[in-house]
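Input: one structure, supplied below.
Yeah, one chain of the complex is gone here, protein chain that is, but the others are all in their spots.
Note that the chains are named A and B in the order they appear, and that numbering of residues resets to 1 at the start of each chain.
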Amino acid sequence: MLAATVAVVVALIPLAYLAIRTVEAGWPAIRTELTNPRVADLAARSLALAAVVTAGCVALGVGTAFLVTRTDLPARRLFTILAALPLAVPTYIAAFTWVSTITGFEGFWASALVLTLCSYPYVFLPVAAALHRADPAQEEVSRSLGRGAWTTFTSVTLPQIRPAIAGGALLVALYVLSDFGAVAILRTDTFTRAVFIAFDLGFDRTGALVLSTVLVALTVLLLAGETLSRRRGARYARVGAGARRPHSPARLRALRWPAAAALTAVAALAFGVPAANLARRLAAGVSRPGSLPEIATAAGNSLTVSLGGAALTMLLALPIGLLAARAPGVLANGLERLSYLTHALPGIVIGLSLVFFGINVAYPLYQSVWLLTFAYAALFLPLAVAAVAGAAAQAPPVLEEAARSLGRRPAAVFATVTLPLTLPGIAAGAAMVFLTCMKELPATLLLRPTGMDTLATELWTHTSVAAYAGAAPYAALLVLLSAIPTWVLAARTGLLQQEGDQ
Amino acid sequence: MSALSISDAEKAWGDVRALAGVSLTVPTGSLVAVLGPSGCGKTTLLRCVAGLERLDAGRIAVDGRDVAGPRTHVPTHRRRIALVPQEGALFPHLSVADNVGYGLDRATRRSGRIAEVLALVGLDGYGDRMPHQLSGGQQQRVALARALAPRPSLILLDEPFSALDAGLRADLRRDVRAALRADGATAVLVTHDQGEALSLADEVAVMRDGRVVQMGTPTSVYRTPADPWVAAFVGEAVLLPGTAHQGRAQTPIGTAPILPTAADEAPTPVTVLIRPEQLDLTAAHRAAPGAVTATVLRRDFHGHDTLTVVRLADGTELAARSLDGAEHHGPGSEVALKIRDTVLAWPRQRG
């Protein structure tokens, strides 16, 4: 409980900063900012975008997950990997490649499309895993009672995977609220874009931070909504012992190849467009693409800080996740929810809050890799907490009790029982955080040690002066390196194993 | 010396007193069943003994050593108490042999103890299997072997057979008792199944509302239950109002000697316990005149015996058990009732 509290405190540094700065700004300034009609406008648009993208991701994610887990779709393992792959594409790269592929591609629906294509794996991965784990017997019973495939799906399967859908949808919604890259390039005025613009417009910190506070309020709304839906969805578990049987796939018949074609099209839009565009840009322009050692250094730095960020984030997430899964209660749930609060904040706010924290509190850490990893932890804690909580379910408390009763000390029990069982889930969480750290830009720019470049900052450096060809190798490498952890994530669904494997 | 001794154990969850002063002694080498309906506190008792929960008050000693008391709480792993949870709780990532060897030190693991206990539970040669390759019953056997392996002071079995089907259950019960005996282990079995408790245990402790209401051999608990509730809980019981006078009980279906004999002079109102096997049925037309008669409602045939449910003229329903081969009475037929043997009676509150 203490460890979990400490972890949440770290995640709350940005909120503390916001509170301090907002109070400093004083009521008149806050009122001026908030009474501006554009605030309501921005809030409405941000929420609408979050709603549309979340709905899109749920449809796409659940649909794809259903196809690869429950049907005789050809090349299911390939499609599983393809569906996870968009996670490797930062939204700013995706948006940029779309804009340069289609003239006039901008606005609300353009942003919605790009964000949906980039974020649907957040829903696909947990849902595919849940579908894979769900007990086929329940569905068979439903079918035997005369329910059709669709009714069975909605009345039996869906309730079982609802927690997975809700979790993924929440991450998508929070991500959309915090995204800056895509909406900036596609010119959609959302809250986060307004926050960035407030900084650009003559260093208007007060305005930016007041807006961010509103963003936190929106997040609270979202979290409340998700909590409600969670309360309605009880816990579902398989009853009884014995080995799990594989699902017998539904026959798609005439729809088999059209379904495959549809998934191919989604993959082509989500991953193919950026990849093709980057390849073309690599081949085109003549700007100095940076010497090989520079690229290697940037890649090395990216890997280092992202690994560090993932490690620290997981370390902080472990107590919260375990607590939320093991000792569900108002306090544990509250702590878990709190860790989500900062997730919708723009990276620049997190960055500035840690500048504030570093300068005033932890000066020896300022502009060190440590503070940067702290920022990553504050930004991405929810991803990790969700993973740990999910993983903890794989190691029910009764196993630990049995182990302790056999005379092993708690530490030994953790090492020999809890850890081996939860490790795959924790690894998947780490992969997700690592991937997200690789793509993070605004906080990295503010907090990196002076003189250190990562792939993301190099990419920013080059695109900001129109040196697109020079940016392309960094972008390509970023996507390529990020694709590796997506493999871990795809494998986590359990769908990559040979059928019949134990 | 007793392997386990519990005195005045108390534990509350908010307003609910799960343990309201439990005292219990388990002699070394015996198998004691804690029997009670769900919610009686038996699982809390087990978790307190295992050290998974802390007592509010009272003491628990294992092998004469205090493990829980006012100022003592020995952690689970230092109590030498092995747990067999409801569904086995095998470690899914470890093989059968590794599961069984989990509580052993390295030397013991190589000493052949694993194979020995696997043989005890009838799973010779299963060491390399993974838990998910086993049936439910096999998983339970492994869970028992795992608990036996480190030769703990005490093994706690938490409704270990409840998830299994009836056929498997009977076999497994027998084998579990045999394995426990063969290894000289002391065990506490928590269950709500009276058949299980009576057939397996050396002694049965009946729990109700956080208290042990009776403790004794299966026979004594069955034959001389402490009160009508225990009587009904440990077996099928016919409870009738009656009057006790000079060693005999007067009931609506006749009189019978009371055990133990009470030296009461004045007639006392009592509740009389008659087990179904104490009721003899004969066809009404062949009965002695003046015998109480009833109508047969239904017959439940169990092969080795038959349970016949009858209704008295005043509407009271009774069950009588007769062994196979005894006279058959079809539904609707008139029978005469007769009480065999001595009966048990408890004074009844007036009003």
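Quick note on the criterion: a residue touches a chain if its C-beta (ideal position, glycine included) is under 8 Å from a C-beta of that chain, and two chains touch if they have at least 3 such contacts.
Criterion: contacts and distances are computed from a predicted model.
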_Not counting the visible chains, the remaining one has a UniProt entry; which protein name from "Iron(III) transport system substrate-binding protein", "Outer membrane lipoprotein-sorting protein", "ArsR family transcriptional regulator" or "Aspartyl/glutamyl-tRNA(Asn/Gln) amidotransferase subunit C" does it give?_
"Iron(III) transport system substrate-binding protein"
*Which displayed chains the hidden chain touches across the whole complex*: A
*Which of these, A:I30, A:V62, A:L125 or A:A184, touches the one chain of the complex that we don't see?*
A:A184
_Which candidate, A:A55, A:L78, A:I197 or A:L252, sits in contact with the chain we can't see?_
A:I197
*asked:* Please output the residues of chain A touching the missing chain, sorted low to high.
replied: 5-6, 9-10, 12-13, 15-17, 19-20, 23, 36, 38, 41-42, 103, 184-185, 187, 189-190, 193-194, 197, 199-205, 207, 216-217, 220, 285-288, 334, 338, 341, 348, 352, 355-371, 374, 442, 445-446, 448-451, 453, 457, 461-462, 464-470
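We adopt the following convention: only the chains that are shown with their structure count from here on.
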_Roughly how far is chain A from chain B, centre to centre by C-alpha average, rounded to an integer in Å?_
53
*Which of the residues in chain B come into contact with chain A in the complex?*
50-52, 75-89, 91-93, 102-103, 130, 132-133, 135-136, 139, 143, 146-147, 150, 152, 156, 163
*In their complex, what parts of chain A are in touch with chain B?*
240-244, 396, 398-399, 401-410, 413, 416-417, 420-421, 502
